[in-house]
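Some chains omitted; the rest stay in position.
Labels run A and B following the written order; every chain starts at residue 1.
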Amino acid sequence: MPTAGRPRFGVVGGGIRGALFAAAIRQHPQADLVAVCDPDPAVRERAGTELGVPVQPDLDAMLAAHPDLTAAVIATPDFAHREAAVRCLEHGLDLMIEKPLATTVADADAIAAAAEAHGAKIMIAFENRWNPRFAEVRRQLAAGEAGAVVNQVINLNDTIFVPTQMLSWAAQSSPAWFLMPHSLDLACWLSGGRPVSVFARGVKRVLPERGVDTWDAITATFTMADGSVTVLNSQWVLPTSLPAVFDFRYELNTDTTSFRLNISDSGLTRYDAAGGQWVQLGGYRHYDELRGLGVDMIGDFIAVLNGAERDLPGIAAGRMITAAIAAVHTSLESGLPQEI
Amino acid sequence: MPTAGRPRFGVVGGGIRGALFAAAIRQHPQADLVAVCDPDPAVRERAGTELGVPVQPDLDAMLAAHPDLTAAVIATPDFAHREAAVRCLEHGLDLMIEKPLATTVADADAIAAAAEAHGAKIMIAFENRWNPRFAEVRRQLAAGEAGAVVNQVINLNDTIFVPTQMLSWAAQSSPAWFLMPHSLDLACWLSGGRPVSVFARGVKRVLPERGVDTWDAITATFTMADGSVTVLNSQWVLPTSLPAVFDFRYELNTDTTSFRLNISDSGLTRYDAAGGQWVQLGGYRHYDELRGLGVDMIGDFIAVLNGAERDLPGIAAGRMITAAIAAVHTSLESGLPQEI
C-alpha cells in the first residue's frame, strides 16, 4: 500500500531503459513503482517477474487499472513519446521522459502545451548530466575557473549492433535523433549556451543496404549564441569489435583550458577469448542495490516530486534539443545551413 | 538530539581523511556526527567551522565530553592507530579504522584482542573495495567468469608531494606502509587469496637526501596460497607533474582473461596554464551532497551498525595486511624471502 504523498509511478515501455527506470523506482525509499505497460508479451512477462508489479498491454489499460498513479516514465520508442506523454499529462501525472523529448517540433510543442495546461513537473532524461565528469566541467566553467568556450568537438557513436539488432525502430530514427540529444544537451548545459544555427552533412549507404533506411553517419556544426562552435559527429555503423557498444569522446576548448573526456573507456578493460572490452559500469549492483547514472537521475526527479528544489533538465531544454536535431535533418536534406 | 539506536560517531584525527569521513557521517540520515578531536588547533578550528560540531584537542577529552558516543573513526597517523583504537574499544565503541590497521603486528594484535574482548564491530577502510571497477572484477572472478588467477602486477605510487609536503609523518611510514595496504588488500580480495611469503627490494636515496628518512621505492613479490604471484610496486618520488598525485595501474591475469585497470586516469583531463591533470572525482558534490568512494564505504559501515549484513573488510583482513607489509620490511632488511 502506497504511502500518502509519495509519487506513485507507472512506467510506459518495459525495454532496456524502461526496465532500468522501473527497478530504480522500485528500490527508492521515497517512491512507489505501481505498474508497467508494454505491448510485447515477452517484455511484460519479464517485467512482471523481475519487478513484481502488475503489467498491462498498453497505457490506457494501465491508467484505468491504476487511478492512483501520480507520475509516469515515458520510455517508448522516441517517435511515440507524444501520444503517451500527452495522455499521461491529461491524467494529471508528472513525467520523466526519455530523451529526446520528441522527434518533431510539433510533438514537442504538443507535450509542452499539455504540460503547461496541467501544471505537471517534467524531467527529460539527459542522463549524462549525472556523470560527475561532465558535472565537474560545468562547475569549473560556471565558476569562472576555465575561461570562455571557443569550441566543442563531440564524438558519440554506436556500433552497428544498435540500429541492426538492439532497436526495432531504427529506421524511424537516426544517429542524430538517437545520439545527438545527449551530446547537444551537454554542449548547452556545460557552456550555458544554446545553438542558433546548424549545418549538417551525412552518409546514407551502409544501413540502407542492410535494410535499415536511415543515415549511417551525420556531422553537424552548430553556431552557438555566444559565437562558439559545437561540432557533433554521430554514426551508427562502427564495427562491433569496438571495446564498447558506444564510443563517446568529448573535447571542450576555451581560451585558457582544454578538457578532454573519454566516457566509453571505463578504466576497466577485459581481454578474453571473445575480444577486448571496456566493462561498462554506468549501472551496477552494490550489495542488493542498483546504482549508477540512471538511478541517480531518477532519484533527483523523485526528490523534486517530493518537494526538493533541483535544477533538472526540463521541457524547455527538451524542446530546444528537439528543435535543433530537427534542424540537423532539415540541413541534411536542403544542403544549406539552417536556423534553429 | 540523537535518535535512539543510531550510531553516534566521534572522529579521531581531523586531517584530510578524518574531515572527509566526518562530513560523510554528518550528512548520513542514519547516523550522527557528535565530535571531532585533533591536536592541531588549526585543524580543530576548520573542523569546528565546516562541520559545526564540538572539537577537542585529544581523544580522552572527546570521550569525556561525549559519553554518548557509540562509534569512532580512527584517522590518526598510521603508527598511532593502536593507542587510539584500543582506548575507543575500552569505551565500548565500534570502529572504522583507516588503513593500515597498524604498522606492527604487535599493534594489530593488540587492537584485535581489544576488539574481541569488547565485542566491537570493526571495519578497516580499504576504500578501493568500493570502486565499482574492482568490485566488478571480483564479481567476475567469484562467478567463475574469468578463469583462475596467474598473476597480479600492481603499481601504486605517489608523487614526491605526498612524503615531502602532505604527510608530516612520512619518515615514520614508507611507500609500503602507505600504499601497499591498498594494493595488497585488493590482490587478496579480488582473488580470494592470501600471501604466504614475500621478497622485497627497495631504494632509499632520494627522500633521505631531502630529509625524509624512508624508502623511495619498494618492489615486493608475493607468493599467494594458490600458487599465483602478486607483484607490488610502490614509490614516493614521482615528479609532481604527473597528471594525478597518485599513479595507480592494476593488472590481473588468469588462464583465460586479462584485466587492466587504470584508476588514476579519471576519464577527465584538464590542460591549462598550470599543466595537465586527471581531475579526480573519487569524492565530489552532487547538489548539496558529498558523494564518492569514501561516502559509500562509511555508508555501508553505518548500515552494519544499524543491523544490516554486509561483508566488510574486518579485523582479520587488517591483521593479514599488516603482517604482510611488516614482512615486506623484514625482507628489505634481510635481503631474503620472508614467510608471512
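By definition in this document, contacts are C-beta pairs under 8 Å (C-beta built on N, C-alpha and C of every residue); 3 or more make two chains touch, one makes a residue touch a chain.
None of the values given here were measured: they were computed from a predicted structure.
Depicted are 2 of the identical subunits; the complete assembly encoded in this structure file consists of 4 such copies.
The working rule: only the chains that are shown with their structure count from here on.
Centroids of chain A and chain B (each the mean of its C-alpha atoms) stand 37 Å apart. Every residue of chain B that touches chain A in the complex is listed here, in rising order: 130, 132-133, 135-137, 140, 146, 256-263, 265-273, 279, 281, 284, 286-287, 291, 296, 300, 310.
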